[in-house]
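Take a look at the structure set out below.
Yeah, one chain of the complex is gone here, protein chain that is, but the others are all in their spots.
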Amino acid sequence: MSTARFSLRLRVYHEDTDAGGIVYYANYLRFMERARTEWLRTLAAAQRQPTVSEGTMFVVREAHLQYLSPARLDDELEIDAVPTEVRRASLRIAQTVTRVGDSRPLVLGQIRLAVVDRVSARPAPLASWLHETLAPLAVEPR
Amino acid sequence: MSTARFSLRLRVYHEDTDAGGIVYYANYLRFMERARTEWLRTLAAAQRQPTVSEGTMFVVREAHLQYLSPARLDDELEIDAVPTEVRRASLRIAQTVTRVGDSRPLVLGQIRLAVVDRVSARPAPLASWLHETLAPLAVEPR
Amino acid sequence: MSTARFSLRLRVYHEDTDAGGIVYYANYLRFMERARTEWLRTLAAAQRQPTVSEGTMFVVREAHLQYLSPARLDDELEIDAVPTEVRRASLRIAQTVTRVGDSRPLVLGQIRLAVVDRVSARPAPLASWLHETLAPLAVEPR
Partner (left out) sequence: MSTARFSLRLRVYHEDTDAGGIVYYANYLRFMERARTEWLRTLAAAQRQPTVSEGTMFVVREAHLQYLSPARLDDELEIDAVPTEVRRASLRIAQTVTRVGDSRPLVLGQIRLAVVDRVSARPAPLASWLHETLAPLAVEPR
């Protein structure tokens, strides 16, 4: 498995902005979820696996966002995702929103996800292929 | 049942606007659904009934919006809902978005809703109490 | 200029869905605007032109949506845009949302856009290059 950092590119549309002329602060969580989804889809496809074990799903337990500089209409953004902690039933993921071509990030995110049973909502283990795939990718948290 | 026209008041927040400084065009559909929901809730409560028969739900089949003048950040809006056609398994509803204190509407909507079975998604009849409540309220379409 | 119909592909994420398990009805207007934006960007880039004349902007005057069948989480959608009327200061655009690989559309849209002056909000003419580009692409409305 490559250790290359995954990133998703997306465009800022009118729907994403607000009357301040910048991306509305909640929408970075939408962008970050798109990137996590495509990242897990990519990992799962490479392993010919479903992204979570049958009957389970991911839920977000915690989100921490630092807004350094605003994104604007028509900006092309790059959102990455890298694990900073891989446990039996939960993950911590660091995410960065960057304007394509810039090096300075606009927004930093730390997201904690848990795996739960779809019916009981109780903690469930991460699929073993996913644990094995993610554990070696984990970096130190910022 | 009063024939007084139902209306819901709401405030325009940053989340509703876009970089043009006005309410984003899709968001009037959010506002209109809030008004329809509270209107049906009010009618159902008055009759001590659930809003749709058990096992059924409303789906939107058609929406037509005319944008006459834009709403802006901090505006207080009033959204109404009035039936223009009440059939066995479907409804047409006219909705108007107005700035509180103004008489000229900002946005006009015509929404067609169908009742469907939650499992089969096939057409299902409107609850009879709701048909009886709405039919006499129906006005000529604009 | 090719007459090939423009289309944008996009994925349905959690943000786009609602508790009914399907794409929330207002969100097709978000998808359609993304497609119109990329279409105009593509046309403008091909002509090395800004998408509207300086000091003007597009505003949506009317939107008509027909919901034929719902899109769901993880669907890959294709949204197209084709002019059905090209006038001096306004456009009508037909848009279709289709699941990739399907032929039957899920949602049909007809959108009327006007060009207005950014300051006065009065009607302004379509850039002449855009009028010349779009006029020959216009098809009969559905």
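A, B and C are the chain letters, set down in written order, and residue numbers restart from 1 in every chain.
Going forward, contacts are C-beta pairs under 8 Å (C-beta built on N, C-alpha and C of every residue); 3 or more make two chains touch, one makes a residue touch a chain.
Treat the numbers as computed from the prediction; the structure is a model and nothing was measured.
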Chain not shown: contacting residue from C:Arg11, C:Arg72, C:Arg99 or C:His131: C:Arg72
Omitted-chain contact residue, chosen from A:Arg9, A:His64 or A:Arg88: A:His64
Of A:Arg30, A:Arg72, A:Arg99 or A:His131, the residue in touch with the unshown chain: A:Arg30
Touch criterion as defined above, residue of C:Tyr24, C:Trp39 or C:Phe58 at the omitted chain: C:Tyr24
Missing-partner contacts on chain C, residue numbers: 14-15, 17-22, 24, 26, 72-73
Residue ranges of chain A at the interface with the undisplayed chain: 20, 25-27, 29-30, 33, 57, 59-67, 70
For chain B, the residues touching the chain missing from this view: 11, 13-15, 30, 33-34, 37-38
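We take it that only the chains that are shown with their structure count from here on.
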Most remote chain, CA-based centroid, reference being chain C: A
Chains linked by the largest number of contacting C-beta pairs: B-C
Rounded Å distance, chain B centre to chain C centre (Cα mean): 25
Chain A-chain C separation of Cα centroids, rounded to whole Å: 29
Multi-partner residues of chain B (each touching 2 or more other chains): 20, 26
